[in-house]
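Missing here: one protein chain of the complex. Every other protein chain is in place.
Each chain gets a letter, A and B, in the order it is written, and its residues are counted from 1.
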Amino acid sequence: MFNRLSYNFKRNTLTSNEITNINIKIKELRVNSEFEINDVSSYDNIKKNSVFFIQKEVSIPNNNFLVIITDKKNIFKNKNYKNIILVDDINIAYKNIINFMYIHEDSIEYKDSFKKKFNSYISDYAVIHSSTIIGNNCVIGKGVEIGKKCIIKNNVVIKNSLLKNNVCVSDNSTIGSTGFGFSLSKLGFDNLSPHIGNVIIEDNVSIGSNCCIDRGKIDSTIIGKNSIIDNLVHIAHNVIIGENACIAAQSGFSGSLIIGKNLLCGGQTGFAGHIKIGNNVTVAAKSGVTKNIYDNSTVAGFPATDIKEWKKQIINQKKNGHK
Amino acid sequence: MFNRLSYNFKRNTLTSNEITNINIKIKELRVNSEFEINDVSSYDNIKKNSVFFIQKEVSIPNNNFLVIITDKKNIFKNKNYKNIILVDDINIAYKNIINFMYIHEDSIEYKDSFKKKFNSYISDYAVIHSSTIIGNNCVIGKGVEIGKKCIIKNNVVIKNSLLKNNVCVSDNSTIGSTGFGFSLSKLGFDNLSPHIGNVIIEDNVSIGSNCCIDRGKIDSTIIGKNSIIDNLVHIAHNVIIGENACIAAQSGFSGSLIIGKNLLCGGQTGFAGHIKIGNNVTVAAKSGVTKNIYDNSTVAGFPATDIKEWKKQIINQKKNGHK
Partner (left out) sequence: MFNRLSYNFKRNTLTSNEITNINIKIKELRVNSEFEINDVSSYDNIKKNSVFFIQKEVSIPNNNFLVIITDKKNIFKNKNYKNIILVDDINIAYKNIINFMYIHEDSIEYKDSFKKKFNSYISDYAVIHSSTIIGNNCVIGKGVEIGKKCIIKNNVVIKNSLLKNNVCVSDNSTIGSTGFGFSLSKLGFDNLSPHIGNVIIEDNVSIGSNCCIDRGKIDSTIIGKNSIIDNLVHIAHNVIIGENACIAAQSGFSGSLIIGKNLLCGGQTGFAGHIKIGNNVTVAAKSGVTKNIYDNSTVAGFPATDIKEWKKQIINQKKNGHK
């Protein structure tokens, strides 16, 4: 067990009755006792005087000092839960209640290792909005523009890039370095194509730790608004990713790939360069996408194919294993 | 060729006779001449006045100034080897002899680029044992606790974490940053789930370079004692890895995965989230594990299956390539 307040600052104290004042959409509630809420429970670790977000029924040791939050009507009906709130969307309730209780590392007000410009190199020719926070040991290069309320964590390198508002870049990531542009007829550092484009990261994007996003060769590498990117992801030069992408860890996007809106992509996937992926495409983990993909497709495997076909391939593969 | 002493400090001088005084379990020995030992040989590069660890028979140019260390009885019997020591365990002999001869970068006494707190940001609210060394350009965040004799190399970010004793974290790794928690119904940085848990790294764990281990959502991400992790590995929030894990490079562990003791896992493997892996499980390189795995299993392929079945799949796959 650990003390949550070692890592996170307390923002507000809260009682079981006050929880209804937080900005969450409540459908029904039943709060029978008044008590302090000091912590958050999880299925593995249920604590007295806490708030507990559930989507499956669990037995509760001391019901009197727990507020259950659920979005399942049948759970709400269970009379063993003395203090329970039925909400419209459990994820939004979790987000808003936790953010009410704690100032944590991804809050713009968090002040510990984020001391603006402490020990970071920021070019005189970079333009950074005053509401943005930058961690330690960062490098913000010439010409970089960073908008409002961005969080740049620690040991991050950002060069040749425009980050709009509300962008988060996590630790040890590299944004806007030169990509892998060469002619096979003559290799070596001296012979690489000069890359003189930039990276554009639209509003409200989150980029994980130890990621690489390369600058465009002549134009821009673009990450669309509201996209979220996990750790150790590689995005090559001139890639354009549409808004609302959700990209799991260790995926790789080759140069000049163009992707529509609402990409959903599992971990360790790879995409060939110079292809087009439509809107609303889902790519299963570990896939290798080698060709254009139509809108609204779900693909899997390598070479990636329609997921129904892939499932048949897998069934056949298994049969061969049982022979 | 390079001069080993450019990189490593000499700890002790040694002669062919003194080698028996080092803490190694010797079964038999035959040392016929006294000479200085100044270096270490390898199969590709046999040097005069050196110690040479072998597990296969090789011809030796100048036997008189080499001490052979082996754990193979038949090699020991070869009379061409004038100075040879038969040890119980060649790996332990290698470790103890090299550590006797050299102070290298992974020794707690190594003092070059590890100057404690030099150019690193360490929160006032972090607690670090005085025997631990921390390299350059690190960030140690609020509430972090680090135990005895840990080595934190350079450009490492550690936040929201408890590291017990004897833990090594190699360069450019990120420990305890926020993981990838979201609801597909609303993406974007503003809508990510706040993560307020921590990372617990038990005793005697080694973590490679450019790795990411994310903090738990509410509880802890845990790496069990005596585990070793190679480079560029991704470990998501709430993953629990049992003791004695051996994890090769570029592997990825998705959120809320639970793994037993003695995991042995090849490179570029991927594990789905929310599954359970038993004790003593071996996973071949490049596998994708999508389902629970029983104790004592060896699996391979994607989706990962029993390795015997996988081998049959591969044989069939090859047949199709020959048609």
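Methods note: contacts are C-beta pairs under 8 Å (C-beta built on N, C-alpha and C of every residue); 3 or more make two chains touch, one makes a residue touch a chain.
This one's a predicted model, so the numbers in the text were calculated from it and none came from an experiment.
Engineer: Which of these, B:Ile228, B:Ile258 or B:Ile275, touches the one chain of the complex that we don't see?
Structural biologist: Once the missing chain is taken into account, the touching residue is B:Ile228.
Engineer: Could you tell me which of B:Asn238, B:Gln268 or B:Thr305 touches the chain that is not displayed?
Structural biologist: Hidden-chain contact among the options goes to B:Gln268.
Engineer: Determine which one of B:Ile26, B:Val40, B:Ile258 or B:Ile275 touches the chain that has been left out.
Structural biologist: That would be B:Val40, which touches the missing chain.
Engineer: One chain isn't shown here. Among B:Ser16, B:Ser206, B:Thr221 or B:Asn238, which residue touches it?
Structural biologist: B:Ser206
Engineer: Using the document's contact rule, name the residues of chain A that touch the chain not shown here.
Structural biologist: Touching the missing chain: residues 119, 121, 123, 125, 137, 139, 141-143, 145, 155, 157, 159-160, 162, 172-174, 177-178, 180, 182-198, 200, 210-212, 214-215, 217-220, 232, 234, 236, 250, 252, 254, 268, 270, 272, 288, 302-303, 305-306, 309-310, 312-313, 316-317.
Engineer: Quickly run down the residues of chain B that touch the omitted chain.
Structural biologist: Touching the missing chain: residues 2-4, 6-8, 40-42, 44-45, 89, 91-92, 94-95, 98-99, 102, 104-107, 112-113, 118-119, 135-137, 153-155, 166-168, 170-172, 203-206, 208-210, 225-228, 230-232, 244-246, 248-250, 264, 267-268, 285-286, 314, 317-318, 320-323.
Note that in this section only the chains that are shown with their structure count from here on.
Engineer: Nearest whole angstrom, what separates the Cα centre of chain A from the Cα centre of chain B?
Structural biologist: Each chain reduced to its C-alpha mean, chain A and chain B end up 29 Å apart.
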